[in-house]
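Complex shown without one protein chain; remaining protein chains in place.
To keep things simple, chains are lettered A, B and C as they appear, and every chain counts its residues starting from 1.
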Amino acid sequence: MRILYFAWLRERVGLGEEQVDLPAGIADVAGLIAWLRTRGPGFEAAFAQGRLVRCAVNQDFAGPDAAIAPGDEVAFFPPVTGG
Amino acid sequence: MRILYFAWLRERVGLGEEQVDLPAGIADVAGLIAWLRTRGPGFEAAFAQGRLVRCAVNQDFAGPDAAIAPGDEVAFFPPVTGG
Amino acid sequence: MDAVGATIRVQTADFDIAAESRALGADRTDIGGMASFVGLVRGTASGRPISSMTLEHYPGMTERALGAIGDAATQRFELQGCTVIHRVGILLPGDQIVLVLTAAPHRQAALDGCAFLIDWLKTRAPFWKKERFADGTESWVDAREADDVTAERWGRL
Partner (left out) sequence: MDAVGATIRVQTADFDIAAESRALGADRTDIGGMASFVGLVRGTASGRPISSMTLEHYPGMTERALGAIGDAATQRFELQGCTVIHRVGILLPGDQIVLVLTAAPHRQAALDGCAFLIDWLKTRAPFWKKERFADGTESWVDAREADDVTAERWGRL
């Protein structure tokens, strides 16, 4: 699975993109976030502010219940501020 | 008094601008129109469609009750269609 | 707020919206957004092809009316500036007729100010359009009832 991080999430996590092998039993965005938080203080800091993190699965906005599967592209980022 | 005509009013009346000596007793726009209508078939035709004629006195929109006096600039025209 | 006020021009020449935007924003960095509307000559009227359109206006009153509308919009929407350019004379299908350009710290004021200006301009500025059809006949454009209704939503000036 390809995971992307943008803006301050990218800075906290310390990388913009990574390829991960999803552990068995993780089937939705909420589960992925719970697992990511265990991967170090940067991840813990980034996702502790859960309310302000937005997610896209395969480039569509997705909520915590959205299903994920190996091969998906999942992105995490703050609320958008373009325009 | 200077009187101006625009658009199809100008074409019906046959002139764009004239200087007139206002007959005694005419004190408002409605009175001026009544008098203008007596000045020939072009004027009669232009002002017969009274509902669609707009007026400005000294370059401000004015209704039939608006006061007029010698020295004023009075303009007659159809509803505006700019923009 | 430092409003520069309304720039009003009535001209036969065409205009360049990029140049007007640069002029409106020149030497300042407090503008958050500019909104614009450009009216164009359409090639048909009531389904019939037109060859040209002639715009007549009331010199003196036009500038006065546009200036008053521009100042009212600037105050009401707290604009940092606005530009209104209206062409007169003979125009061809596809030609630009009118430009309304507004600047404000935030987008809503710029957008609202722009809509307000074009609505009022259509109902209160002394311009008249005559269409010349492809068959050689000519006809003055009728004022649209819909324009009066649209302008009413802003209330009386």
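Rule of thumb we're sticking to: a residue touches a chain if its C-beta (ideal position, glycine included) is under 8 Å from a C-beta of that chain, and two chains touch if they have at least 3 such contacts.
Because the structure is predicted, anything quoted here is derived from the model rather than measured.
**Q** Using the whole complex, pick out the displayed chains that touch the missing one.
**A** Computed over the complete complex, the missing chain touches A, C.
**Q** Where the complex has a chain not shown, which of C:Gly5, C:Gly32, C:Pro59 or C:Gly89 is the residue touching it?
**A** C:Gly32
**Q** Specify the residue from the set C:Leu55, C:Ile69, C:Ile85 or C:Ala115 that touches the hidden chain.
**A** Among C:Leu55, C:Ile69, C:Ile85 or C:Ala115, only C:Ala115 touches the chain that is not shown.
**Q** Mind listing the chain C residues that contact the chain we can't see here?
**A** 16-19, 21, 25, 28-44, 93-94, 105, 107-108, 110-111, 114-115, 118, 150
**Q** Given the full complex, what residues of chain A touch the hidden partner chain?
**A** Residues of chain A in contact with the hidden chain: 4, 6-8, 56, 59, 61, 75, 77-83.
The definition used in the following text is that only the chains that are shown with their structure count from here on.
**Q** Could you tell me which two chains share the largest number of C-beta contact pairs?
**A** Answer by contact count: the chains B-C.
**Q** Go ahead and note the Å separation of the Cα centroids belonging to chain B and chain C.
**A** About 26 Å separates the centre of chain B from that of chain C.
**Q** Cα centroid separation between chain A and chain C, in whole Å?
**A** Inter-chain centre distance comes to 48 Å.
**Q** Among the residues of chain B, which are close enough to touch at least two other chains?
**A** none
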